[in-house]
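Structure provided below as structure tokens; questions to follow.
Omission of a single protein chain aside, the complex is shown with its protein chains in their original locations.
A and B label the chains in the order they appear, each numbered from 1.
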Amino acid sequence: MTLLDPHSVPSADQSLLEAGPGRSLAQDAWRRFRRNRLAMFGLVLVAFLVIVALVGPFVVQDPTKFSKTVFKEPPTNQHLFGVDHRGADVLANVVYGIRLSLFIGIMATVLETVIGILIGAVAGWFGGFFDTVSMRLVDVMLGIPYIILAYAFITVLGRGVLAVILTLALTAWLQTARTVRAGFLQAKELEYVEAAKALGVGQWRIMWRHILPNVFQPVIVLVAVGVGSAILAEAALSFLGVGIQPPEPSLGRMIADSQSHFATAPYLLIFPGLAIIITVLGFLLVGDGLRDALDVKDT
Amino acid sequence: MTSFVLRRLVSLAFTLLGGFTVLFVLFFALPSDPAEVIAGGNGKNPPQSVIDNVTRKYHLDESIPKQYVRRLWETMTLSGESFRTREPLSDTVADRLPNSLRLAIWAMAIEVTVGVGTGVLSARRRNSLVDTASTLGTAIVSAIPVFVLAYLLRQVTGVYAFQHQWPEWARLPVLSEADRGWYLGIIPNLDQLEQIIQPALVLASVSTVVVARLTRTTMLEAAGSDHVRTARAKGLKERQVLSRHTLRNALIPVVTFVGIDFGTLVGFAILTETVFGWPGLGSRVARAAGQSDLPVVLTLSMVVMALYGIANLIVDVSYAKLDPRIRLGGAR
Partner (left out) sequence: MAAPLLEIGDLRVGFRTDDGLVQAVRGVDLAVAGGEVVAVVGESGSGKSVTALSVLGLHPHHRTEIGGTISWQGEDLLAASPERLRQVRGGEIAMVFQDPLTALNPVHTVGKQIIEAVRAHRDIGKAKAKERAVEMLGLVGIPQPQRRVDMFPHEFSGGMRQRAMIAMALSCEPRLVIADEPTTALDVTVQAQVLELLVESTHKVGSAVLLITHDLGVVAGLADRVAVMYAGRVVESATTPELFAEPSHPYTIGLLDSLPRVDTDVDEELRPIGGQPPSMLAPPSGCAFHPRCPYASAEHGCMHALPELDDRRHAAACWRRDELAGLRAAVTT
């Protein structure tokens, strides 16, 4: 090997730009994430919403208590976000709506991620018939417009919170499965995986210990973005009347229910609308920040 | 080329069959009594006689494979009819498909002109402020539910504009109604333009910011690429470097996105069409879904899926024109 072989000598500018020694990947990612102002802003939004969801119910009024005398009242000191056409406090409904949105978004994403990882891992690792069938299914399902697919699932699953969570999870695992499968296909060829195989380490153990950590990064980005999309999808389903049913509070349904009153009572649109936007925005910004910090390629 | 298109058409047919199967299973095979779903609509308890009627009318007492073939035939020939309105689905498609296409095409026009324009401009002024603004803008627009944006727009142009005596051009009627008789099928007259502009803007919103950002990224990437340096090194004028080398290469991924997105536009129009009452396939699917009118949902969904598949095919063919490295003969 000659010294001047360009591949054997790290060029000065390259070694300069790389991270300092001794920092773990996670620390490094966190350092980059923290420097990203928008991502931090998203994190603050998410933290704020979690606090609202946890503390809010102790502060606001009962969202299902309807006034018999006050309807469609603009914001006042008693009702900061106003009163809706049914006589219910808008603030209370928004707070409970955010709480339910977060719950549904997070539960659906957790479930979706587990399904996606399982199917993607098995398809990528074992290949063969299961791989062919599952990836064909993914192709086909991605070809169906999302709202229609979600509608088809909810037709079978019924109405209500559980049905919505299952619907969102069963329609959202496709991208995760694809990503995990691609990660596994790549990792299968890596030398240390080959070495572990040669040493007789069990397949499941290799998948768990050596490969999953590798596909972890793109999946974590998908999770953050996924919560945002799930919340958006829940709002859309409820808006179309096939999602959350009364008396459960839902931001999407609040908007659908009061649409004939917007001309006289715009606050019935603005507050629940803003709540959805802020919630989804928080998760999207965190997802974007994670994507940059972990240097994950766009899919 | 021809064999490529043929092969893709065959593969599209299989994808559509797969999609049909998924929907069929969900609608007709999994529910314990689909007749109850169709007759019941929104969770009402229909009388037994109605359920029996539905069962007979839709042959729901037949075996699943028999029903599968029957529905497939019905969908392919558009020979079904709406359970609620008795309207033959061939009429529904003939009425509404052109409106859906008009909306999607106008949304795509907005997406391309505004998106690519903004992307090119922001790539030329490269600094952290534009970066931050474009990331934040993209995230905000993606975070706004389509129906919220639609209502806000209607509120501003349809209500405040009239209440506050805004100039004529800013006032747009709230209810839209797409008349027939567009020039060449897609060019609106002034009244029609007034009606299509709002739903088209709303439908295009998310795609536009995505295109703007994608264009910006690919422009910066192309601008830093070796072949652009070569173009500069051989003494081309900056304008030529930009148009022939930077933009030309940067647009390849953008074109791909826009093409695939055309299908998404048709599919996503469900919410937009519903809010604006635009008489396309989407608003009809939404109404049918609300009424559990399964034959309508199934057939119209398949029409939307077919459009999506054809749009993708067109993109793949034009992609090979844009990027000579892609060979149509080879495998994907």
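Keep this in mind: contacts are C-beta pairs under 8 Å (C-beta built on N, C-alpha and C of every residue); 3 or more make two chains touch, one makes a residue touch a chain.
Just so we're clear, the structure is a prediction, and the values are computed from it rather than from any experiment.
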Hidden partner chain, touching residue among B:132, B:155 or B:225: B:225
Hidden partner chain, touching residue among B:30, B:156 or B:236: B:236
Touch residues of chain B, complete complex, unshown partner: 126, 224-227, 229-238, 240, 244-245, 248-249, 252, 322-325
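Keep in mind that, in the parts below, only the chains that are shown with their structure count from here on.
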Chain A contact footprint on chain B (complex, rising order): 15-16, 18-19, 21-23, 26-27, 30-31, 37, 42-43, 132, 135-136, 139-140, 142-148, 151-152, 154-155, 159, 263-264, 266-268, 270-271, 274, 285-286, 289-290, 292, 294, 297, 301, 304-305, 308-309
Chain B contact footprint on chain A (complex, rising order): 37-38, 42, 136-137, 139-141, 143-149, 151-153, 155-156, 159, 228, 232, 235-236, 239-242, 252, 255-256, 259, 262-263, 266, 269, 273, 276-278, 280-281, 284-285, 288
